[in-house]
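Sharing a structure, written as structure tokens. Questions coming.
Omission of a single protein chain aside, the complex is shown with its protein chains in their original locations.
The letters A and B name the chains in turn, as written, and every chain counts its residues from 1.
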Amino acid sequence: MIWLASIILLSALAGLWRMSHSPTIADRLLGLQMLSTTGIAFLLLLAHWQNNAVWRDVALVLALLAAVVTVALVQMLRRRT
Amino acid sequence: MRPPPGTVQAKETSPVSLELLPDLILTLLLLIMAWGALYAPQRADAMTLFIAFGIVVALIWARLDAPDLALAEAAIGAGLTGVLLMHAARELPGELHQTNRTATYWGALAFAVVASLMFLAHLLYDDSLMSAGLLDAETDMTPRLRTLADAAVPESGVEHPVTAVLLNFRAWDTLLELLVLLFALSGLRQLFRDGQSSENRATSQWPESLALMSAWARVLAPLLVVTGGYLLWRGSSEPGGAFQAGSLLAAAAVILRLTGLLPPLRWSSVLLRLSVVAGALFFLVVAAATAIWGDGWLVYPVAYNGLLIITIEAIATLSIAITLSLLVIGEREDLRT
Partner (left out) sequence: MISTVLFFAGWAFMLAGCMFFVTAALGLLRFPDLFSRLHAVTKIDTLGLGLMALGLALLDPSWRSCLMLMLVWVLVMASGAVNCQLLARFNLEQEEAQSDEAATRHRPGKGDKPRVS
């Protein structure tokens, strides 16, 4: 369980490197999406590891908010038409 | 695996165990995100990294066994605050693509390196220093206050200790927090430039949303509202509560407004202004009532404990939701014109 958690966090770290060395703003939003998916996976693992169901609820809230944040940021960064 | 809640013994096992590996990676992620949020070359990137920072902090709260904080951080710290920052930057032309470097770059780097080295030394050498007698071992760290609080929870009207503390034992603090939100709101009002030119007002609408966005907002908003209600209801026995539920409702309002499905939230609307004040006002009324006719300021009568707490939380949720929505997507207009 610990190894799984570490592996997904490390892959998030690797992805972040790529995210920061890219030209467009869409890449940053992409990195945000990846980090939130990794975070949700981490929380689900934590729920099983510590046998505590509340972390699944935190994962749900994180999933909802990540969706909202992506839509909101895209809408705010678009040029006004 | 974990010691029973309520007691903390002196550490006998080595603190450096394999369980720390995900924590170390999280700490590394945290430092990188914090660095990026401050020193990314473009401000838009810095703000996105700030949101990522918020997500990592929520994960760290999870590892520190604080589910209420993790919920609040995921909802408010990562989500709404990031959107608020982006909105603020958007209003200032050219802000988004400005370079972000400041003079404190090397100072911050030096501080980060020194702090990490100190922490690493604490992690690795405290045990050997303790066994050599140079450092006093920490014995019985159970805080006395926590024992008292845990003993008093069954009479507080709710079962979850965090809610009991927030809304019963330290209800005064929560009341002040609601007032702080009100102050933040009125402070924001002061920042609107007076006499917004007419072209600014004409283009204050959001860009035409793609059909996909509106459809997705229509799916997400009810989910957010239901989850918010669930968190509010569950706040009495499990992690949840008014702030988390209110921020989810605010997120629903934000996403509906941004895709054009909700009319503009104008500060001049009496209904909105009333609901913003309602939470703090009801709390104050309860406090005054308990002070005048009861046992003291915010000492709830034992028979109505649970009912009072739930009512206060429900009204506070509405207030917090509308306050946060106004903060993030309220119309930037001047009431005097």
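Heads up, the rule we're going with is that a contact is a pair of C-beta atoms (placed from the backbone, for glycine too) under 8 Å apart; a residue touches a chain by one contact, two chains touch by 3 or more.
On a predicted model such as this, the values are computed, not experimentally measured, just so you know.
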Positions on chain B contacted by the hidden chain, ascending: 210, 212-213, 216, 219, 223
Sites on chain A contacted by the missing partner chain, in the whole complex: 4, 7-8, 11-12, 14-15, 17-19, 22, 24-27, 29-30, 33-34, 37-38, 40-41, 44-45, 47-48, 53, 56-57, 59-60, 63-64, 66-67, 70-71, 74, 77-81
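Keep this in mind: only the chains that are shown with their structure count from here on.
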Geometric centre distance via CA averages, chain B-chain A, whole Å: 18
Touching residues (chain side chain A, partner chain B) in the complex: 2-3, 5-6, 9-10, 12-13, 16, 20, 25, 28-29, 31-32, 35-36, 39, 42-43, 46, 50, 52, 54-55, 57-58, 60-62, 64-69, 71-81
Residues on chain B engaged by chain A in the complex (per definition of touch): 2, 18-19, 21-22, 25-26, 28-29, 32, 36, 40, 44-45, 48-49, 51-52, 55-56, 58-59, 62-63, 67, 70-71, 74-75, 78-79, 82-83, 86-87, 90, 96, 203, 205-209, 213, 216-217, 220, 223-224, 227, 231, 238-240, 244, 248, 251, 254-255, 258-259
